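One chain of protein is taken out of this complex; the other chains stay put.
Showing chain A:
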Amino acid sequence: MTYSRKLLQDLYATMLRIRMSEEGFVEPILNREIRCPVHLCSGEEAIAAGVCSVLEKDDYIFGNHRSHGHYLAKGGGLKEMVAEVFCRETGCSRGRGGSMHLIDPSCGMLGSAPIVGGTISLALGAAMAAWVRGTRQVAVSFFGDGATGEGTLAESLNFAALKKLPIVFVCENNLYSTHLCIDEIRVSRNIYKMALPFGEKGHRIDGNDVLKVYEHAKQAVELCRNGEGPVFLECLTYRQRGHVGPDDNVQGTHTDIRPAAEVKRWLKKDPIKRLEKYLLQQGGFTAEELQKVQAAISREVSEAFDFARQSPFPAKEDLSSYVFA
């Protein structure tokens, strides 16, 4: 399989943009400049980047508590995201939502929410809307392995299959449901098989290989557009940071009980390093070219943090705005 230069560079830029902003949050979280709960997705960038790279602007996505990557990959504004994590008026949710409520309807990012499984049926509904209207839009639901314990997932899989709705269920399986290893919440690690009894196509893929994610997502979205959805993609990955915040152990609660050797093993599978290796060895990119991309993204991220810090907090007088439309 060969990939266009533009696609490769876009994937790289998206993943870097996510990683650099995630890592940028670490310091301000630790020094309490940022107070809202922040669930960093460092290490999981390939899934958001790969899936969203095959979506059109008017396709829909919904995220969960760990959705900085989904929002950015779908085209949500970086400045507005960083400002939202800082809970400023200029944030994408005007400081009313914080890190867990990112939204940008102008690019089809219809929202994210930390009620585990809570947005799966919302994505189902967005897919239903496309189906009712007869457009070729597709909806993507991003959720984690923890959400497989929720009944709403089974309900949504059934209804999506029943009506052949254009929805891609993307399960980011990072092997931990907050602190709990997957083996303690499920009898089987094969999450993708949940879709099979409903007659849905289900695949397990290496979620740290952005090109694999891209290929599967492309196929899945095409099927959906042709009325042959839904598709279930289980993407194996690992979070490099804590469940919430930079690292539960660094933050002093010592609640991250993942074995050190396991963490180390997964750090070696870092999706960005893997893509860099591919770009240099097979993609025809030079080290200099990659450095140029890095420098540009780094500048962009640093400007977004400046923007957030200089932005005002919401005014007290506006407490009761936006209760009703």
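Following the convention adopted for this analysis, a contact is a pair of C-beta atoms (placed from the backbone, for glycine too) under 8 Å apart; a residue touches a chain by one contact, two chains touch by 3 or more; residues count from 1.
Note that in this section contacts and distances are computed from a predicted model.
The UniProt record for the undisplayed chain lists the protein name "Pyruvate dehydrogenase subunit beta", from the options "ABC transporter ATP-binding protein", "Sigma-E factor negative regulatory protein", "Pyruvate dehydrogenase subunit beta" or "ATP synthase epsilon chain".
One of A:G125, A:G202 or A:P230 touches the chain omitted from the figure, and that residue is A:G125. When you scan A:S53, A:T152 or A:T237 for touch with the missing chain, the hit is A:T152. For the chain missing from the display, the contacting residue among A:M1, A:V187, A:A260 or A:V323 is A:V323, taking the whole complex into account. Only one residue from A:I115, A:L196 or A:A315 touches the chain missing from this view: A:I115. Panel shows chain A; residues 60, 62, 91-97, 101, 103-105, 110-111, 113, 115, 118-133, 139, 151-152, 155-156, 158-159, 162-163, 321-325 of it touch the chain omitted from the view.
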